[in-house]
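Of the protein chains in this complex, all but one are displayed in their positions.
Going in written order, the chains are labelled A and B, and every chain counts its residues from 1.
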Amino acid sequence: MDAIFLQFLNGLDKGGAYALIALGLTLAFGTLGIVNFAHGALFMLGAFCAVAFNKLINLDQVVLDPVLKTAWGTPIEIRTPYVETWFGDFGAFLINYSVPMSILLVIPFMLLVGVVMERGLIKHFYNRPHADQILVTFGLAIVLQEIVKHYFGANPIPQPAPDIVSGSANIGLWLGLGENVVYPWWRLVYFGFSAFVIFSVFAFLQFTTFGMVVRAGMRDRETVALMGINIERRFTIVFGLAAVVAGLAGAMYTPILPPDYHIGMDFLVLSFVVVVVGGMGSLGGAVAAGFLLGILQSFASMNEVKSLFPGIDQIIIYLVAVVILLVRPRGLLGRKGVMED
Amino acid sequence: MFGNSVRGDWILLLVFSVVVLTLPITLAPIGAAYPDLLQKFAIFGLFAIGFNILFGLTGYLSFGHAAFLGVGSYASVWVFKLFTMDVLPAVMFSILIAGIFALVIGYVSLRRSGIYFSILTLAFAQMSYNLAYSVLTPLTNGETALQIRQLAPADRGPDYVLNLLDEDLRLVDQMFGVVEHGIPITNLFSLKMSGYPGFYFCAVLLIIGFFIAMRISRSNFGMMLRAIKSNQTRLNYTGINTRPYLLAAFVISGMYAGLAGASMAVTDPLAGAERMQWTASGEVVLMTILGGVGTLLGPVLGAAIIKYFENIFSSINTGILENLFSFLPSGLQEVFVVVVGMFVGSGWHLTLGLLFMIIVIFLPGGMMEGFARLFGLFRRNKNDPAAPAAASGEAATETSREQKTSGEG
Partner (left out) sequence: MAMLEVADVNKSFGGLHALSAVNLTVKEGAVHAIIGPNGAGKSTLLNCFVGRLVPDSGTVMFNGTSLIGMNPYEINQTGVARVFQTPEIFEDLSLIDNVMIPAFAKADGAFRLNAWRHVGSRTKIRAKAEHALEDVGLADQRNLVCSSLSRGDKRRLELAMCLIQDPKLLLLDEPTAGMSRADTNATIDLLKKIGERGITKVIIEHDMHVVFSLASTISVLAQGTFIAEGTPEEIKGSRVVQEAYLGGEQE
C-alpha cells in the first residue's frame, strides 16, 4: 500500500512536466495548427535560463585573505558573490532561491523567444503540410540545442533547490501511512507549481475576453477573423504563452533533473505521445494524459511490475500511445474529427 | 533530364555506376577519397534511397527508420558471431529480419496517416531503442555494443558455460577449417572487407539498390505510391486498396534500412543501440530532404553531402581556423575564429540544423529542385523566353512528364 502510494507521488512531478509541455504543444497546435517539434527545445531553454540566472547571481569577487595562508604559503582566496557584498543577507537569500527567482527571467525571455519564433518562422508555415512544419521545427530544435551546447557545454549542470525545501517531506506521518513514505520537498513544490500554472492558463482562457476569443478561434478560425477580430496577433501571443509555460516547466525542473542540452528532445518525444493520448487539440486531454502517463510510468518502474513484465518501464508510455492510437484515434478527450483518420 | 524511356533509365544507371565506382579517383582532390568515408557515402545512400521509397513516393513521414538500421546491424553481427565471417549470409539475413520487423511495425503504424503515423513510428523506434538498452541486453549487449570476439575454446567440457556475448562460435567457418585466433575481419569469399574492398562491396550494393529503386519508381507500383501521396481518397474510390501498397512500400524501405545496417556491420562489425535512436532517424530524413524528396538521385546526393561535410567540418579545430584567417589583422582574426568556430568542430550540428531549416524554408524540393531551377533558367534564357517556368515545384519530381517530353523533343 505504502509503495503504491509512493509510486503515485513519484508520478506526479514527472506527470506535471509532461502536462505542462503537452499543454503548450496543444495550445500551439489548437490555435495555429502547427506541429511544433521545437517545443522541447523551449523547455530546455527555460531550464538553461535557470542555469544562467544561477551563474549570474553567483558572479563573485575574489579577495585574498590577508592573514590565512594555505600550506604552500599562498594566500587563501575568498570568493564572495557580488550580490552578497551589496545586499548582505538579502543577497544570500537571493542565491539560495535562485531557481524560483529565475522565473522572473524566464517569463520575459521565453515570451520574447516565442513571439520572435512565431513571427519570424512559424508564420510562414501555416499553410504548408504538417510534414514541412515538423521538419522545419525539428531543424530549429537542433539549432537551439547546439547554441546552448556551445555556451554551456555538453554536461548536465545540477541546480540546487532552496535549502528550506531541499530535504524530504514525511508525508507518511501526515497521512498516517508510516514513516517510510517520504518524498522530496522540491518534487511536491514542482507538482504544486505545475498545478498552479495549469490552473492559471485555464483560468486565463476561460475567464478573460482574450481567452474567449482564442477559444473561439481554436474552434473556427475563419469565423472569428470575419468578425473583425485580429486573431493573428492573439495567436502570436498564445504561442508566446506556450513558450513561457514550457520555459517555466523547464526552469523549475532543474533541481529534479540536472539539465543538459538535449533534455528537451527527451521530453518532447514523450510529450508528443502525451498529446496524442490526450487528444490532439484538447487542452484538458493534454493535462489529464500528462499526469496519467507520468503516474503509469512510475508504477511500471516498480520492481513487482518489472519482474512480471520485464522492460515494461521503458516502453509503457509508447505502448499506451500505440494502443490509444489504434483503438481511439482521437485520444482520450479529443473532439471528433480533429486530425482524425 | 534523362527522359522517362526505358533506354534513358539504362543510361542513368550506367552513369550512376561509373560515378560511384570511380569515386576513389574523382574525390581525391577534395580529400574525400579514403575508404572509411566512401563507405559511409554508400551506406547512407542506401539508407536514404530506401527511406525515399516510403517518404518520397507516398508522403508518409516515418520518424523511426533508424530502428530497422539497428536491427539490420544486430542481425549481421549475430550471423558473424554464430556462423561465418563471410558477409553474404549476414547481409541476406539482415534484410530478412529487417523486413519482418518492418512488416509488424508497418502493419500497425499504417492504420493511421499524417502526423499520427509519424508519432507511431517514432514510438516504435523509441521502444526498440529503450529495450535494446535494457531487457534485450542478452541480445544486444547493451551499452557495450555487440561485437565480434575471440572463438570459444574448442574443447569445451560439459560444465563449460558458453557466453555468446563474449565469445564466438562461427560454426560454419570452423566446419571449413577456418580458425582464426584473435578477432577476424569480415570477408567475401575470403576477400577481406577492409579498406577499398569494403568500399567496393558497399558501392555494388548501392548500385543494385539504386537500380531496384529506379525500377520501383518507374513501375505500376511506384505510380500507385505517387497516387497515394497525391490523393488517397480518389485512389480508394478508384478501386485501389491502398493499405497493401503502403505496407509493401514500408517493408521495402525497411529492408533497405536493414541492408544499410548490415553494410555498417560488414565494414565495422559492431552494433550499438545508439544507431536506433530517433536522432538517427532524423538524420535520414534530413539527407532525403536536402537532396530532394521523391527524386531518384537526390537522397544519395544528400547522404553524400551530409557525410562529407560532417567529416570536413567536424575535423576543423581552432588551430586550423587561426591558420585560415591568419591574413587578417589580429583583432579581426580572433573574432572570425570565434564566430566560425561555432559552426565547425563539435558545432557541426549547428551548421546542419541551419542548413536543414534553410532547405525546408526556401527549397522544399531539395538540391534536385535547385538544379532543375538553374537548368530551367539556363534553358529559358537560351531558347525560348516564353517557355513555361520549369522552376515550379514539380519540376524536380520524376512525375513531370511535360518537362521530359519537351526535353526529349
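To be clear about the criterion, contacts are C-beta pairs under 8 Å (C-beta built on N, C-alpha and C of every residue); 3 or more make two chains touch, one makes a residue touch a chain.
Predicted model, so just to flag it, every value in this text is computed and none were measured.
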Checklist line | Partner chains on view for the chain not depicted | finding: B
Checklist line | Residue of B:Ser190, B:Asn220 or B:Ser330 in touch with the missing chain, whole complex considered | finding: B:Asn220
Next item on the list: Out of B:Asn231, B:Thr279 or B:Asn323, point to the residue that touches the absent chain in the complete complex.
Entry: B:Asn231
Note to self: Even though one chain is hidden, which residues of chain B still touch it in the full complex?
What the structure shows: 4-6, 9, 215-216, 218-224, 226-227, 229-231, 233-242, 244-245, 248, 252, 394, 397, 399-402, 405
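Criterion: only the chains that are shown with their structure count from here on.
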Margin query: Could you work out how far the Cα centre of chain A sits from that of chain B, in whole Å?
Written below: 34
Margin query: List the residues on chain A that touch chain B in their complex, please.
Written below: 35, 121, 124, 128, 130-132, 134-136, 138-143, 145-147, 149-150, 154, 265, 269, 272-273, 276, 280, 310-311, 314-315, 318-319, 321-322, 325-326, 329, 339, 341
Next item on the list: Using the touch rule from the top, collect the residues of chain B that touch chain A in their complex.
Entry: 59, 61, 108, 111-116, 118-120, 122-124, 126-127, 130-131, 133-136, 278-279, 282, 285, 289, 342, 346-347, 349-350, 352-354, 356-357, 360-361, 364
